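Only one protein chain is missing; all other protein chains are in place.
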Amino acid sequence: MKKLAIITIVLFAAAAMLVSASGQREDGAIRIGVIQDLSGPTSVWGNAVARGAELAVSEINAAGGIDGRQVELRTYDVRLSPQEAITAYNRLVDQDRVTAIVGPPISNIGLSLAPVAQAKGVPIVGSFIDPRVTVQPNGEPWTNMFLMQPSSVQYSEIIADFALTELGARNLAVMYDQTNAFSVSLVEPFRNYVNAHGGNVALEVTYTSDDRDFRTQLSQIQRSGADAVYLPIYIQEAVLTLQQAEQVGLDIPMIGGLDFAPPFTDLLPDPTLADGIYVANNYSDSEPQLVDVRAAYMDMFGEEPINKAFKGYDKILIIADAIRRAGSTEPAAVSRAIARTSNLRGTTGILTISPDNHQPVGLSMVMYQIINGEYSELGRHVPESHR
Amino acid sequence: MQGERNAASTPPVGDALAPGAGVGPGSGPSVGLGPSVGLGPGPGSGPEGVVLRAEGLDKHFGGVYAVRNLTMQVEQGHTVSLIGPNGAGKTTVFNLLSGVNPPDAGRIVLAGEEISGMPQHQIARAGIGRTFQNIRLFPGLDVAENVMLSLDARNRYHWYDGLLRLPAFHREDRASRDQLQEYLAAVALEKYAHSKPAELSYGYQRRVELARALAARPRVLLLDEPAAGLNPGEVEEFIELLERLKGDYNLTILIIEHRMQVVMRMSSHVYVMNFGALIAEGTPEQIQNDPAVVSAYIGDAHA
Amino acid sequence: MYFLQQILNGLSLGAVYSLIAVGFALVFNILKFSNFSQGGLITVCAYIGFMITRTFGLGLGATLALTALAGGVIALLVERVAFRRLRRKNSPLIYYFVSSITMGILLENLITIYFSSNFYAFPRFFARSTVRFGPFFMATTDLAMLGISLSSLLILMIVLYRTTFGTAIRALSMDMNAARLMGINVNFAIAGTFFLVGVFAGLGGVFLGINYTLYPQLGKLIVKGFVASVVGGLGNILGAVVGAILLGLLEVILVGVPGIGSGLSPVVVFVILLVFLIVRPQGIAGIIVKEKV
Partner (left out) sequence: MGYYLSVLTFTSITVVAITSIYVITGLAGLFSLGQAAFMAVGAYTSGILITRLSMPFLPAVVFGIAAGMLAAFLVGIPTLKLRRDYIALVTFGFGEAIIAILNNTANVTGGAMGLVGITPYTTTPVAVGIAVLAVVLARNFKYSRFGRQCIAVKNDEVAAASMGVNVAGIKMMAFLFGSALTALAGTLYASYTTYVEPGLFVWTLSAEWIIIVFFGGVNSLTGAVVAAVLLGTLPEILRATAEWRIAIYSVLVLLIINFRPSGIFGEYELPLWRSIARRFRRAG
């Protein structure tokens, strides 16, 4: 027994040494880290972001790299755990000596990484929707945290404005997942915007991520007499909601977020179930910059890219652009350069990052209405106040 | 957490001849519990006083009576046997006496204190010690720790003494370990102090169980078929050991046994049960010749 | 009216839970532990069912049958890998539990590795999504699920109470050693039980997949089945079904109670659970399973 114990410990020690020995930087390559949930509850998104980043890097390298240097990715799985995220970040910084990091689309991870990144200096470009990830309580931005899509405030204001101005809705209902930070963070700014612009949030109903039956909530919405309902929810729940809404007979306009974007309608037993739903997405399929990327992605991975894949792609574009402008792979310099990103053409829009809050400026979202099971584009929507 | 133990039972020190080891004097259970004598006129109540008395015990499981209207008593310093065919309800009686099951009716008095209805561990601390028919040592503890467990019930250090190893812990722990040596020596198992029960032979396991029960310093020791599974030579050895311990520790014993050899040699009084009720009692000689007993056993094809 | 509709909703939710709870009860019945590998098994089955329909374009019935078969085979494998050896070594029950949880994690992660970069969903099996009965309605899939759960439970009962195999399983559940002495092939009977568990996981997986789309964590719903099976009376199959339906009803009703809603319903469920276990420790089925820890 002692022998077995000793053998185990020796094996582990050997493995540990092996790992620490791998920390050498290869000649000339620029290293970029990727922190994603490759396993765990949000693995679908994590893998999509990681693949998008991979595609971007392979294209950059094929085109000769950044200033003649090849780019190398280091991808670590953090399975939705702040603990794993912190160690992965430290490892990317201390062992792998990366220049910058592609962050996950998960605010919780961003919240736990912000103070660490502040201390260690390597920037993270993520799609953390919670503004607290990029802005400290004192109003200063976290030096090394960057957001590359509309924040929850911008996002919900765009949707709220769309509902008020384009749909003419006045009485709005909201249904959201009380146990999900993404979902929760999209509610308050929506409510504030609606109330401040002549509307009224008549009803807010919640569920938890363990729930699979929303018919009670949907009936409550129906009886509340709301003109439209806002659904800042995850894709699986969105699928259930639509099916159950049909059963309950709820047929007021619904406005969904990113999770109602493709491949959402493919998951419905019948795509026409989604008819009449308004969807906000970061990009438009018809926009020319997407076409090649989509084709390349399908070529490389054999499947349709989802929304998060394009974000992974754009995160690499932002970092690569910053390295070029900084003329350096020094994390601090790159971080400063990212903060001055301006008019960068990405797949999800023209990206400009504000140095004041490290969030993108003036990002619009593309609104769709689903008709006959097909996404029909209504154009980009930007509220007055965002321009 | 730890209940207060009747302080009167601790101090007296018999001039025991702890065999072998000779570590300190054995402190047997206190003797001469004067006031407990007047417990009513039970059969065979002797001058030395009744230490354990059960009156009108009933116990049924479902609709079946396992014990019915059972009255019996044990006097200080005596060895009393409880015999009967298989399924007569003997072990149930032990379970009632030691509090494993509460009786449905009747009362149990130990040294003047009614113990029926008390939680099992308090009955144990009040002075009922026992062994089990199918040896129930703790497999996760070694021999020494099994015996220590009984001494522990008497230890008074608190959780913080234990966690932080404060002086009280060391004082009491050391005292317990000294006593432990004595009890291990009493059953001649010092060599196996750090063995796990499973590593010992059956006979040795019986002895560990005996040491464990002894270490609790019971007023009455209940032995449930202590000689079961031993070969005739071992039985003889075991009887000698028991006799010696009885003398050394001034034990009062209630014993369930199938082997007449043990019953006849050791007991001063015998109770016979069948179908949950007493069918006879008396001295071993009286019992041997009691027709009711004989028919019960023959009817049962006694082995 | 509204209330009756809620009850109907609760029943369909309970039907989902009962398919899971029965799996728990079957294993507990014999091996006396709660088999948490079932979550992984259900997830694997859901994806297998999906692959079957996608590849062969089969209808619901054929998909269910093939998936149930596949589930049975995988469950046999799970038993072989995770439990057979423990049984031979007579390990304490807690080891089975640990083994089952680990097995569940493994299955879930294999699915994550192969399917994790996109969402999938079953094609539509029914032309109409709801069936109406006067003022009431029920999802067609729920109705199908209710029907198939009930009939598969009925078949299970017939297997358990009308066949020699069932007698063997029931004998095993009472006393494994005695059963062995009576000449029952214990390994075979246990393997058979796991096959049944796999069949239920197959049915459950396909229905969960149809109703809730496919994602690697689909199996986390099994905790509801776990609660239901314990409340129902450990190892009792009918009890598990009743427990599952009660849990479904309770959850649906709690969501409608102002001040509790969906958010605080776990708290209420916890309190009810506690009170129930204290008042009625033998579970709904009322049979006291002797504790063997």
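The first chain written gets the first letter, and so on, giving A, B and C; residue counts start at 1 in each chain.
One rule holds in what follows: contacts are C-beta pairs under 8 Å (C-beta built on N, C-alpha and C of every residue); 3 or more make two chains touch, one makes a residue touch a chain.
Everything quoted here is computed from the prediction, not taken from an experiment.
Novice: Identify the visible chains that the left-out chain touches across the whole complex.
Specialist: A, B, C
Novice: Which one touches the absent chain: B:53, B:125 or B:269?
Specialist: B:125
Novice: For the chain that's not shown, point to the residue among C:62, C:150 or C:267 touching it.
Specialist: The single option touching the absent chain is C:267.
Novice: Using the document's definition of touch, tell me which of A:83, A:272 or A:286 contacts the absent chain.
Specialist: A:83
Novice: Mind pulling the chain A residues that touch the left-out chain?
Specialist: Spelled out for chain A, the touching residues are 1-2, 4-5, 8-9, 12, 15-16, 19, 22, 38-39, 43, 47, 75-77, 79-84, 86-88, 90-91, 93-95, 107-108, 111-112, 115, 120, 130, 132, 137, 177-181, 183-185, 208.
Novice: Using the touch rule from the top, list residues of chain B that touch the missing partner.
Specialist: Contact residues on chain B toward the absent chain are 1-3, 98-100, 119-121, 124-125, 128-130, 132, 136-141, 145, 148-150, 152-155, 157, 159, 161-165, 167, 169-171, 173-174, 212, 216.
Novice: If the missing chain were put back, which residues of chain C would it touch?
Specialist: Spelled out for chain C, the touching residues are 34, 36, 81-82, 85-86, 89, 91, 94-95, 97-99, 101-103, 105-106, 109-110, 112-113, 116, 223, 226-227, 230, 234, 263-267, 269-271, 273-274, 277-278, 281, 291, 293.
The criterion applied here is as follows: only the chains that are shown with their structure count from here on.
Novice: For chain B and chain C, which third chains touch each of them?
Specialist: Chains that touch both chain B and chain C, as defined above, do not exist here.
Novice: At what distance in angstrom does the C-alpha mean of chain C lie from that of chain B?
Specialist: The mean C-alpha positions of chain B and chain C differ by 49 Å.
Novice: Please compute the C-alpha centroid of chain A, do the same for chain B, then give the distance between them in whole Å.
Specialist: Once rounded, the distance between the two centres reads 72 Å.
Novice: With chain centres defined as C-alpha means, what is the inter-centre distance between chain A and chain C in Å?
Specialist: Distance between chain centres: 35 Å.
Novice: Of all the residues in chain C, which ones touch at least 2 other chains?
Specialist: Residues of chain C never touch two or more of the other chains.
Novice: Pull out every residue in chain A that's touching 2 or more other chains.
Specialist: If we look for residues of chain A contacting two or more partner chains, we find none.
Novice: Residues of chain A touching chain C in their complex?
Specialist: Touching chain C: residues 38-41, 43-44, 47-48, 51, 178-179, 205-208, 210-213, 215-217, 219-220, 235-236, 239-240, 243-244, 246-247, 263, 266-270, 273, 301, 303-304, 306 of chain A.
Novice: In their complex, what parts of chain C are in touch with chain A?
Specialist: 2, 6, 9, 12-13, 16, 109, 112-113, 116-126, 129-130, 137-139, 210-213, 215-217, 220-221, 223-224, 251-252, 255-256, 261-263, 266
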